[in-house]
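Just passing along the structure, written as structure tokens.
Note that one protein chain is taken out, while the other chains of the complex remain in position.
Coming up: chain A.
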Amino acid sequence: MIKVRLFCNQGMSTSLLVSKMRQAAAEEGLEADIMAFPVNDLDENLGGVDCALLGPQVGYLKDKVSKTCESHQVPMDVIPMIDYGMCNGKKVLEFARKIAGK
């Protein structure tokens, strides 16, 4: 079981990626809880999360977000631009697993 949270500006374009990631997880037979939220609601959405991913368009918030994530002991990183643009669910899921160490 892996719990991943994605954060972007309003959680709009990220939700495209979320559905692709869920698909990829299902194909691998991996139990996954993946959701997207606006980055403003970061604090309220880190409970029990294995890893947090940031959309590249809000990558400039990385320092601030990583601090918040640290206080919740959630590892985080910015999603690579091309994988985000291509909605590459499989690659981003791998990326998430690597960060989460799962």
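In this text, contacts are C-beta pairs under 8 Å (C-beta built on N, C-alpha and C of every residue); 3 or more make two chains touch, one makes a residue touch a chain; residues count from 1.
In this text, contacts and distances are computed from a predicted model.
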Have a look at "Cytochrome bd ubiquinol oxidase subunit II", "Permease IIC component", "Cysteine-rich domain-containing protein" or "4Fe-4S ferredoxin" and point out the UniProt protein name belonging to the hidden chain. "Permease IIC component"
Could you tell me which of A:Phe7, A:Phe37 or A:Tyr84 touches the chain that is not displayed? A:Tyr84
Since one chain has been left out of the picture, which residues of chain A touch it in the full complex? 9, 12-13, 16, 40, 55-61, 64, 81-82, 84-87
